[in-house]
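Only one protein chain is missing; all other protein chains are in place.
This part shows subunit A:
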Amino acid sequence: MTQPAPSAQHHGPEKGTVTGPAAAPPSKPGGGMRALGLRVDVRNLSLLGVLAVLIAVGGFTEPDAFLDTGNLQLILTQSSVIGVVTVGVTFVIISGGIDLSVGAMVALASVWATTLATQDFGFAGILFTAVIVGLAAGLVNGVLIAYGRMVPFIATLAMLASARGLALQITDGKTQIVTVQSVLDLGLPDSYVLGIPPLVLVFAAVTVAGWLILNRTTFGRRTVAVGGNAEAARLAGIDVRRQRLYLYLLSGLCCGIAAFMLVILSGSGQNTNGNLYELDAIAAAIIGGTLLSGGRGTIVGSVLGVLVFTTITNIFALNNLQSDVQQIAKGAIIVAAVLVQRRTLRGSET
């Protein structure tokens, strides 16, 4: 761009800047929606490509351990808890917000749901407590952000600190072991439906629900609108504050469900649960094509992002690579995935 500019000094640069924006507006009303849809598909397509490459690598390096149903069940199960959290976080990020408290909310909900007092109430007591604690924490976030006008980063950071603190206070640093058999059974192979672990079914259900809400309801469209331009959304008659409240409530709900799933998976509640989930969830959403500044993102992309991360971890573990190598490679893969994505995206635009 800069190289030919001096030779065409008289009209070159002006022409460039004029035709650029001039060409863009006409396409917006007509082909805009289609272009947006295409763009999103390309993003997901490139992630699918990354996943395919990973599967090839896994199958090549550890054919016996990687390519069997047990490993597929394992990857999906290990994606399920963080996957549900990521769906909630994706909504928040699309709306232009951020939720740093998800890991802490999972910890608090799982710990609260596994105290001896809660366990006395059995399966329903644990499920109920996990969901309600998640919702309550999300409500606090939502009220602080929507009506207290706090910056989401700060409000959820405060929730991160206090929810972790409360979780520690409840457990006293102890590991709370679950003794309710009906909860424990849901994590064992006998409970699998047609070979699918119940946790994976929940993950699938949450994904489908998330997709429907984002793409097929007014709530979803409002979320995108608030994230794209909150002021414009307000002028268009959207109650932006209430929308924000609902979104953090939704994230809290997802954390509550995830906490219950984690209790099933690990058979216990511990205040260290959900460690760094906030970063994992945000990373998955970002490589899944969600814009950190809001206004754009997909549930499918986020879920693919989660699957990519879990598959990477799985391949590393099966190849017996140690955590130092894992961390270095993980960082490199995040950068590579985003770069590849950007390239394919640019390719599809021009």
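One rule holds for everything that comes next: a residue touches a chain if its C-beta (ideal position, glycine included) is under 8 Å from a C-beta of that chain, and two chains touch if they have at least 3 such contacts; residues count from 1.
Heads up, the rule we're going with is that contacts and distances are computed from a predicted model.
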item: Record-based protein name (UniProt) of the chain missing from this complex, from "Substrate-binding domain-containing protein", "Glycine cleavage system H protein", "Response regulator" or "Ring-1,2-phenylacetyl-CoA epoxidase subunit PaaB"; value: "Substrate-binding domain-containing protein"
item: Residue of A:63, A:148, A:173 or A:331 in touch with the missing chain, whole complex considered; value: A:173
item: Identified contact with the non-displayed chain, of A:157, A:196, A:317 or A:334; value: A:317
item: Interface with the undisplayed chain - residues on subunit A; value: 62, 64-65, 70-71, 74, 77-78, 168, 172-175, 177, 187-189, 262, 265-268, 270-275, 313-314, 317-320, 322-324
